[in-house]
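Every protein chain of the complex appears in place save one, which is left out.
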Amino acid sequence: MNFASDNTGPVHPKVMDALINANTGYALPYGKDDLTKQTLQDIRNLFEAPDAAVFLVSLGTAANSIALATLAQPWDTIFCHTLAHIHKDECNAPEFYSGGAKLTLVSGPDAKMNSDNLRNLILKEENRGAHGPQRGPISLTQTTERGTVYSLEEIKNIASVAKEFNLPLHMDGARFANALQTLGCSAAEMTWKSGVDAVTFGGTKNGLMAVEAVILFNPKHAWEFELRRKRGAHLFSKHRFLAAQMQSYLASDLWLNLAKKANQSCARLVKGLKENSEVQLDFEPVTNMVFAHWTRASHQRLHAAGAQYYVLAGDYTTGPKREMLPARLVTDWSATNEDVDKFLDILRG
Amino acid sequence: MNFASDNTGPVHPKVMDALINANTGYALPYGKDDLTKQTLQDIRNLFEAPDAAVFLVSLGTAANSIALATLAQPWDTIFCHTLAHIHKDECNAPEFYSGGAKLTLVSGPDAKMNSDNLRNLILKEENRGAHGPQRGPISLTQTTERGTVYSLEEIKNIASVAKEFNLPLHMDGARFANALQTLGCSAAEMTWKSGVDAVTFGGTKNGLMAVEAVILFNPKHAWEFELRRKRGAHLFSKHRFLAAQMQSYLASDLWLNLAKKANQSCARLVKGLKENSEVQLDFEPVTNMVFAHWTRASHQRLHAAGAQYYVLAGDYTTGPKREMLPARLVTDWSATNEDVDKFLDILRG
Amino acid sequence: MNFASDNTGPVHPKVMDALINANTGYALPYGKDDLTKQTLQDIRNLFEAPDAAVFLVSLGTAANSIALATLAQPWDTIFCHTLAHIHKDECNAPEFYSGGAKLTLVSGPDAKMNSDNLRNLILKEENRGAHGPQRGPISLTQTTERGTVYSLEEIKNIASVAKEFNLPLHMDGARFANALQTLGCSAAEMTWKSGVDAVTFGGTKNGLMAVEAVILFNPKHAWEFELRRKRGAHLFSKHRFLAAQMQSYLASDLWLNLAKKANQSCARLVKGLKENSEVQLDFEPVTNMVFAHWTRASHQRLHAAGAQYYVLAGDYTTGPKREMLPARLVTDWSATNEDVDKFLDILRG
Partner (left out) sequence: MNFASDNTGPVHPKVMDALINANTGYALPYGKDDLTKQTLQDIRNLFEAPDAAVFLVSLGTAANSIALATLAQPWDTIFCHTLAHIHKDECNAPEFYSGGAKLTLVSGPDAKMNSDNLRNLILKEENRGAHGPQRGPISLTQTTERGTVYSLEEIKNIASVAKEFNLPLHMDGARFANALQTLGCSAAEMTWKSGVDAVTFGGTKNGLMAVEAVILFNPKHAWEFELRRKRGAHLFSKHRFLAAQMQSYLASDLWLNLAKKANQSCARLVKGLKENSEVQLDFEPVTNMVFAHWTRASHQRLHAAGAQYYVLAGDYTTGPKREMLPARLVTDWSATNEDVDKFLDILRG
């Protein structure tokens, strides 16, 4: 019963197989090997973006930070949601990589930037000449940090604001696959066809060991990204092992199938939670994350039974039994129906 | 016949096995898993340094840059050899991570800093108050960038200069194992017992997929390193897979055996090169790297036969046949006697 | 009728005299001259802080940014009010000087941080280990960006939160003198006696040409500040001319008298505004700044008559005559009663 995070789960066996298969003899380092070249092409094909510049790195923080640093100037402010991972959980990595850009926080329900709020905040900048921060890129997270998903129309609304001010639009896609599963559209539709300029295409939370791709649909910044990646110490020498993971991820829609599995486990969980009158759902879950409240007594019972997940506020170990405390549950591709059902059983008491 | 670099070779099968063994169910992320804890302890044991702060990262550039940034202030200058990898081949990563520290280049024969030169250059700083750069850490590379090795006495000489000025001493040990094999001493002797304060303990060039350890013998900077690692986007979520590689590397002296094998292949190569009157060795090879000159005609013959290695200057494809051009050869753990002998045969013509 | 800003006004004649008097023969550069030494001592005396480290720079942005960079780590977040000048009007200078620290915005009425809001925001950080930003210094502006003033008790409340979390407290005192006049307390009482650790003591907005002092009450960071000042290109060679300004500013309470004059002009202005039923004051003015609304027609009449001040939102030149538009008025030491009265007359129509 591990619902702590989708980065606690195992690597999919096909990915491990790909690593083993890639481990034959010598290969050119630093991404000059054939496997990497093929894989980058596979990604271009997936995104229907033959001219895109594509890069592999091993961490989402790196992918987002280098992409944003490439799109932003140090005197810019980057617009993102109040709950954005790039703001809350990267120890100022975007500030570090960008050389000191600022982040302007845009509120909006369901962890999604409201495009009117965004527009108003953009309007508040660049009206004081060189004195204020300059308008920089916009970054949205898809799947959001609360497990919700921007609809294509919502993405287009954000993109329309970006276009109005000629600002680049970045998508943090750490859980890209889960959102795509939910929307049932193509990777191109969820990105450049909706106005996204650069995307972090996550793999680590969805069955890979440690690989994320960055896709710049306009390749004009390709060399700058390359230099920033090297300077940030993110250019792997044995690059074939990043490529191998990513290639196996794309083959036979493994990436989509894993996300589907994670989402299905979540849906099963949600169904059970909804049947439990004690549980209050904070958002309507549509991917692989649940944010909900239940009593301290239930938290204690679950933890005593070995369930692993985050209690987001308060100390579940001590205090009034009936106090409602917030939880976050994440299902990864390897979650089992047994675990889900067992969790629901214990929660029911 | 691939002697291009020790980062072009395969991962050792035992390391692959360790990755597969680690891939069971859920594990706490970000280094909080048991495997990581054990592995860090294994490293402390190896270095006889029970209090050391130990970290795993995936790239040597990251290991060196974060370590140096932790030891240096942005207004410092870091002292290193003219040929140091941190100076020549990291696209200003140390400058980036340190927030703009400078590198002062110290010359010395055999790619090793001469301690008198080092002392003189240190004396030239901090005599102009706040105007000049301040004296910062000293960084030596062991094995050096030319395949030579600092003797323990030479390390102690450098460390003695460091102590005189109260400067920390860092060792870039991308090829730590190869040097240790050559010196036949312990890891502790080659580091803290000789006055080294922080070391990058390399694995990637010696049979791992992508893992390096940083050991800070004085743990006072441990939390700062942790924050710099996160901010630099080098804190792996599925950390167990870094640990698994490193643990298998240390088990049964695999790391030393692989280095021994690489060094032996190199020695076989050197023996053959010395018997070839056309070849001029630039340094006496003692680890797994050869720097030598031979004629363009021989370079052409070798490349035509499929040999892979770097010609360091000049265009081997065109020009006078008898002109001597410099080559770099690196043997990794997987090099075979057959390949070495074949190379020597072709070189002989 | 210039009420645009207190940085548009002239230098006080006594300050010009001091510059001329300082211009005799040679003097040691970079602050080693006697005039600088005396002046730094004058500041220590004023603040009753014999051990304080004191520095002169020429711009408030530099004073604040270097002070904050000295108090913050790059992975920290600095807590300041939503309207703080360091956030809105310095083109990311604090982010630049600190190497990428973040700013967390604390709301509160009257442009003053509410200490409960501050405490809650501090509590939200450092509960995610190395993942989130770390808690950094707190910066308050006295006089605030809206012309209001923290009472000593309010400063102590902020300081008490700072102490609780062991965070340094910085005061941006660009209009320090105006606030002190209002509070009628001593410089020591408004700073270290109320828990402030570092203060920017402004002069440029109050009759100097371009000088601000930074006082670090705990001198432990003195040398770091010195290096950061030099590295930021803010160490004047002909330093005596900064000192001369500051010395004349402190002599015979010139600084307090100038602030008194500016505040009195403002009070006269406010009295008249209150008598004008069209005018809505946004804050109760207590120093030298007024934020108020009046009709577009009145804005047009004033501008036509040559009045200079900022209309903070909307286009005063076109639109409904009776629409209320916000204005900011600032009185400097050289404002005359005639100008104030003339302005009020025209506004009355």
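A, B and C label the chains in the order they appear, each numbered from 1.
By definition in this document, a contact is a pair of C-beta atoms (placed from the backbone, for glycine too) under 8 Å apart; a residue touches a chain by one contact, two chains touch by 3 or more.
On a predicted model such as this, the values are computed, not experimentally measured, just so you know.
Student: The chain left out touches which of the shown chains?
Tutor: Touched by the chain not displayed, across the whole complex: A, B, C.
Student: Looking at C:H87, C:K112 or C:R231, which makes contact with the chain not pictured?
Tutor: Only one listed residue reaches the unshown chain, and that is C:R231.
Student: Identify the residue among B:D51, B:D89 or B:E323 that touches the chain left out of the display.
Tutor: B:D89
Student: Of the residues A:Q134, A:S248, A:N263 or A:N288, I need the one that contacts the missing chain.
Tutor: A:Q134
Student: Identify the residues of chain C touching the omitted chain, counting contacts across the whole complex.
Tutor: Its contact residues with the unshown chain are 2, 4-5, 7-11, 13, 16, 19-20, 23-29, 58-59, 61-62, 65-66, 90-93, 96-97, 204-205, 209-210, 227, 230-238, 241, 308, 334.
Student: On chain A, what residues meet the omitted chain?
Tutor: Residues 30, 73-75, 99-100, 129-131, 134, 226-231, 235 of chain A touch the chain that is not shown.
Student: Touching the absent chain: which residues on chain B qualify?
Tutor: 74-77, 88-92, 95-96, 98-103, 128, 130-134
FYI, only the chains that are shown with their structure count from here on.
Student: Between chain A and chain B, two copies of one chain sequence, what rotation angle (nearest 5 degrees) aligns their Cα atoms?
Tutor: The C-alpha superposition of chain A onto chain B needs 180 degrees.
Student: Over half shared or under half: which fits the residue numbers at the contact of copies chain B and chain C, same or different?
Tutor: Same-residue interface.
Student: If you average the Cα atoms per chain, which one ends up farthest from chain B?
Tutor: Farthest from chain B by mean C-alpha position: C.
Student: What is the distance in Å between the mean C-alpha positions of chain A and chain C?
Tutor: From the centre of chain A to the centre of chain C is 41 Å.
Student: Starting from the mean Cα coordinates of chain A and chain B, work out the distance between those two points in Å.
Tutor: The answer is 34 Å.
Student: Chain B to chain C: how many Å between their CA centres?
Tutor: Between these chains, centre-to-centre, one finds 51 Å.
Student: In chain B, which residues are in touch with two or more of the other chains?
Tutor: As it turns out, chain B has residues touching two or more other chains at 227, 230-231, 235.
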